[in-house]
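Okay, so here's the structure we're looking at.
One protein chain is absent from this view; the other protein chains keep their places.
Right, chain A next:
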Amino acid sequence: MSLAEIRETSFEETAGFGGQGAVGDYIALLKPRVMSLVIFTALVGVLIAPGSLHPVLAAVAVLCIAVGAGASGALNMWYDADIDRVMSRTRSRPIPAGRIEPGEALAFGLTLSAFSVAVLGLAVNWLAAGLLAFTIFFYAVVYTMWLKRATPHNIVIGGAAGAFPPMIGWAAVTGTVTLESVVLFLIIFMWTPPHFWALSLFKRGDYEAARIPMLPVVAGEDVTRTQILAYSVALAPIGVLPAVLGFASLVYGIAATVLGIAFVFYALQVYRRREGEAARKAAVGLFSFSLLYLFLIFSLLLGDTLVPAVIGAIWA
């Protein structure tokens, strides 16, 4: 083999060596849109929890939860690169697009996971850190590696990973897991299936192509519509629980009731409209409203705590 050929060979081998990604690609690995929801719900958990935590440590807690969530997103993209290549929604992600090597994403995800858990433990408390570690493990291993490709109920159990952030925020302040934080967990846990099944109704082709056993692909759209309605009906009263249990005001209770009824209304539209453009619009409508619902529920919980505190400060 001539020197030129040897050089050519080693040159070709560098194709998989990585080092091609821009900073923006690494930020994309963290799933910033998912992260924004995690930051918001974790922040609410921190702010409404009884007790006090130094503002700097509260900020560190939210930062660690956000970075941990981002790390699990990177691990998810590392493992799911094969199916991300098939789906239109995920085709342009950094790994399937060839801008970042899978090994780079794995190293990035593992490093951030270790750092976020260690810093949360050392700076705040080890219960919160343990919950964060469990959340990362649950999303990256239990959901991504196991449930997602194995069962049509992947999103039901896997949704727990997205429900932990407010509980971690609460644990960061109180050092415990209480009924109130379990209710915050339950709200997101019950919200996740109708949210993602509405998405899968109008993105069914993607999941079919990637052979992911989402409910509409495996059990059909009719069963999915029934399940969406059932989970929505279950979610509505759970959304009101903070007022029933006394850690949110009557105003919150009334608003959460109205929002819950609206959620069931959108789910009913999905249940009734089963054909053509009307069915697609109903699914898109529920998907969009579900995002608004979660944002408003947590905003109301935050307002419940902040408004009296601000009024009290003004009067004092």
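Quick note on the criterion: a contact is a pair of C-beta atoms (placed from the backbone, for glycine too) under 8 Å apart; a residue touches a chain by one contact, two chains touch by 3 or more; residues count from 1.
One rule holds in what follows: contacts and distances are computed from a predicted model.
Participant: Tell me the UniProt protein name of the chain this structure doesn't show, selecting from "ABC transporter permease", "NADH-quinone oxidoreductase subunit H", "Cytochrome d ubiquinol oxidase subunit II" or "CoxF protein".
Facilitator: So the chain that does not appear here would be "CoxF protein", according to UniProt.
Participant: Given the contact definition stated above, which residue among A:V60, A:A256 or A:V270 touches the chain not shown here?
Facilitator: Checking the options A:V60, A:A256 or A:V270, the one contacting the hidden chain is A:V60.
Participant: Quickly run down the residues of chain A that touch the omitted chain.
Facilitator: Chain A touches the chain not shown through residues 7-8, 11-12, 14-15, 19-23, 26, 54, 56-57, 60, 119, 122-123.
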